[in-house]
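Here the structure is laid out as structure tokens; the discussion comes afterwards.
Note that one protein chain of the assembly has been removed; the remaining protein chains are unaltered in position.
Each chain gets a letter, A, B and C, in the order it is written, and its residues are counted from 1.
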Amino acid sequence: MAKKYQELAIKDPTDFLFGVSPYPVSLKNGLTIGGGKVYPEINFTLPGMGINPETMPEVRDQYAQMIGDVTKRAAELHADGFSVEYELLPDLTLNPEWGAEITKLLREKLDGLAQNEAIKTCLRVTPNDIREFSRPPLLRHGKFVDDMFRCFELCAQAGADLLAIESTGGKEIHDDAIIKGDLAASVFALGILGSRDMKFLWEKIVSICKRYDVIPSGDSACGFGNTAMVLAEQHYIPRIWAALIRVMTVPRSLVAFEEGAVGPNKDCAYEGVYIKAITGAPIALEGAEAACAHLSPIGNIAKAVPDLWSNESVQNVKLLAASAPTVSMEQLIYATRLMNKAADKGKGSALALRDLFIDSDSAGDVQAYILRPDVALDLSRQIIAEPTAYLRTRKAALAALDCFRKAQEKREITLSRVELRWLDALSRQADQLPDSEEEFIAQMRPTLDPAKVNLSEYDL
Amino acid sequence: MAKKYQELAIKDPTDFLFGVSPYPVSLKNGLTIGGGKVYPEINFTLPGMGINPETMPEVRDQYAQMIGDVTKRAAELHADGFSVEYELLPDLTLNPEWGAEITKLLREKLDGLAQNEAIKTCLRVTPNDIREFSRPPLLRHGKFVDDMFRCFELCAQAGADLLAIESTGGKEIHDDAIIKGDLAASVFALGILGSRDMKFLWEKIVSICKRYDVIPSGDSACGFGNTAMVLAEQHYIPRIWAALIRVMTVPRSLVAFEEGAVGPNKDCAYEGVYIKAITGAPIALEGAEAACAHLSPIGNIAKAVPDLWSNESVQNVKLLAASAPTVSMEQLIYATRLMNKAADKGKGSALALRDLFIDSDSAGDVQAYILRPDVALDLSRQIIAEPTAYLRTRKAALAALDCFRKAQEKREITLSRVELRWLDALSRQADQLPDSEEEFIAQMRPTLDPAKVNLSEYDL
Amino acid sequence: MNKNLAAIYQSVVEGESSQTAKKVQEALDEGINAEVILNEGMVSAMSEVGRLFEQGEYFVPEMLISARAMQEGLSVLKPALAKAEVRSTGKVVIGTVNGDLHDIGKNLVGMMLEGAAFEVIDLGTDVPPERFVEAIKTNGAQIVAISALLTTTMNNMKGVIQAICAAGLRKNVKIIVGGAPLSADFAQSIGADGYSADASKAVALAKSLIA
Partner (left out) sequence: MNKNLAAIYQSVVEGESSQTAKKVQEALDEGINAEVILNEGMVSAMSEVGRLFEQGEYFVPEMLISARAMQEGLSVLKPALAKAEVRSTGKVVIGTVNGDLHDIGKNLVGMMLEGAAFEVIDLGTDVPPERFVEAIKTNGAQIVAISALLTTTMNNMKGVIQAICAAGLRKNVKIIVGGAPLSADFAQSIGADGYSADASKAVALAKSLIA
């Protein structure tokens, strides 16, 4: 039963703050996310090694060691709660029993911790979107689809508190769109293909969650927005183009919430800032402490409004002090302690710290600028004023481009000559997007390579 | 010409703040440390590999890659200045030509950066105290002493801006003292042996610095204070004992400044907080962003008063995003940007952020408590009221123990039953320390094993 | 420089394909030698594009547009070039290792290699060892380029190299590898001939290996 978001859950920038969200999420054990505190969300992954029947004992050992290390450090530093994200690796989703086995192992360790140390924890499990192992992706049937959903079910049974995914519908044409600077193709991938696939996918995920009494948390547009950010960071595409793509991912990721997701949204989904403004759901985010997983121009500003604060991911290698996951855990605890200490002193103090986070980055990069709470509120308002995913995505593009231009005029950001050239070029492309979705689809159809994308998977 | 510190350079806790010190240090290129901004200080080291004539080409490649990576990232994130600490590995001091060759390589890269990107940098070079390769250590003559000083000279010539060391005089008996909880032996190692060796050593280092127009920066009591902290972190010794040792390292490390060091003091020297209060010299410190090198209970509070902010060290391994040194660089830039943004908004804003750093950790661990600016000022005042290193060290012990007791009464910290038992036991030991240095030496003499320590190396 | 040659050069740099085709035809009509058109008009334009990219003036999208202009020009030029026999720098088989679907990095490497006049055979993602072996045989490639982005698939590169050895092709090809979790050390440990951290360096590497 699709919800429709027509007004913002957060209206005033001074209510837009780390640790508090209008609709907090409470777990069975009483841990509340978005209810006043920011908790760490720790992620970890295997070091260089394969996953197969022979290595599975070692895979288990690795996960047991990692969860052991991070829970030990959390207890030593008196953490009062934290979340663990277990983001599966493809082989663990391709073999759902393996994925579930590791879920169970993590669950048991966290339950032990709750007993011995009275630390409340949350376990987020994120199976992979393995549907793209068939090319063009088969999104609605076939072995990969079946295994993926079975993986969700088994992991729910094995003890996940939250389920999440980073789904990739539409990505089969979006990668090229990024690389070519093709705005229309990006809008088509996000506003038409991705959004339709999200609807299909999240209906299913939400029903699985209902069946097993697990929380449907959210879906990151990582394959779109972060791919662009990483490419911009390597100077392959303009930063302004990556920023624009980020804003355009909002309507797509919102679909999960329309279908029943409630948060906390995924860490790597920077569009979460907009999702929080629109839905009021709590969100995870990541920044400086996630540099281990990707470099970014938004290390501090991402701390402005999260409810969980994550390291994205780190492989289990030994650093000089301890294992890399232990090091990440310690860093996340210090980062969140600071925020919570500010909140303890009152809202004024929290807002002052938030503003330091914002001012640290927002003028330096347009990708940081669009994460400013006031900017996100303004753009979110314009986006949800539109009725459909396509029109919202088109509006996201137009409004963001307009916003960049004004920000440059107000000298809130400084775009280089080259970036300004791109601003003009992208605006020209955006202005040509038609009002009518049908017209747009008809325009796009002939440009698509059937070897790459199968439109019937999107009811087209 | 020994200086004598008899009053505090910083008297008021509200003048005790990150980024500003009464006596800033300016480099030839104009970079000023302690003049209003906190700069990152990045450290890095080799991954698992040996150093010998065959591997030297690879060693060079490694350092070239690391300095290349971190300077690239600093430029991309628009850092406006930073310091690099090159802490030698023993083989690089044992072969001073190798140590100097790497210094030169780093210098050239930093000079290139200054030209191309107008980023001002600082190169701190820290040869090793290799005198302990002879057991008992030969501190004043012999091949190791000669090579060590030659290494200082060659590195100065090769382009160091700052010279530093983490010297170990007295450590040959202090390790045991830590492990046994033997306060008298610790006072003897720090207040008598260590301080005497520092006087000898720093006279020499300062004269080398004068000769080559390089800045003598400081000497960390890492082998004493951090060894204890790491052991406390592993539950081998009580935290209160580690905190006490930290305070007792102050008179020893102060000797470098009496002999002419001017800062910025070494990153791992947490006694630097006291050194800054007493001497007014800028200091480097490290915390959450140095978790890669050692876990600690002081990740945030260490941010209260530094002038350089360091990652301590990280080996050149690949993380998911980039090399570990690149990741550290990014993290340090975000951490310092936040502090500098607060400073830009005025002293009130900087003090508010400083207080959040303090409140984050100070109640949770007595080792954090003693880094509180007000506590450090109070204890520093009592320490320098005494005339000699021995009496200062004894006073450090008495005053710190008294301070712990009062803090517990005021409920500013919460010592466990076991820690309180230790507080009493340590106090009993401290109360027995005689007024007279000669008497104390006479008491200690028979307890010392001549196979471990050679008193004649200390003019005893 | 001849007016038409200059126009070709500029149209490639600016990515105006139709202009390129037109001017190439005019130059041919004018009687300019096909190889001169190729080298002075187009190849040198593409190196200018590379320079603009390194300088931050161009991004990948602009490079792609210039590359297309060059293609258009080439198709006009081809007949005239037929006998002159233009040699490619070398043949490269490229792919992402089995189990891994990340391909953007690999695509960029492929694109840059093409820009440097390598002939690139792209096997796509999730490529099993046999397909690499087969492609080397069919195409007589001198270089195999393998990409992996996951810590759980990077070890599969070893399998590819073993398959190449087993097929007796190891001495025919140079093997280069890349992807975020890799390092030069790792590359050496699995027996690859080279590693590079980004696409531009990959081109230099490929060139140096077959020099």
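Following the convention adopted for this analysis, a contact is a pair of C-beta atoms (placed from the backbone, for glycine too) under 8 Å apart; a residue touches a chain by one contact, two chains touch by 3 or more.
Computed from a predicted model, the values in this text were never measured in an experiment.
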Displayed chains contacting the withheld chain: A, B
Omitted-chain contact residue, chosen from A:Ala114, A:Leu138, A:Ile208 or A:Leu320: A:Leu320
Touch with the omitted chain, as defined above, among B:Asn43, B:Ser195 or B:Thr227: B:Thr227
Residue among B:Asp69, B:Glu101 or B:Glu132 touching the omitted chain: B:Glu132
Hidden partner interface residues of chain A, rising order: 47, 317-318, 320-322
Residues belonging to chain B that touch the chain removed from view: 45-51, 89-91, 132-133, 135, 175, 178-181, 227, 231, 234-238, 241, 315, 418, 422
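Note that only the chains that are shown with their structure count from here on.
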Chain A and chain C, separation of their C-alpha mean positions in angstrom: 34
Distance from chain C to chain B - Cα centre to Cα centre, in angstrom: 51
Distance between chain centroids, defined by C-alpha means - chain A, chain B (Å): 40
Two or more partner chains touched - positions in chain C: 151, 181, 186
Two or more partner chains touched - positions in chain A: 45, 315
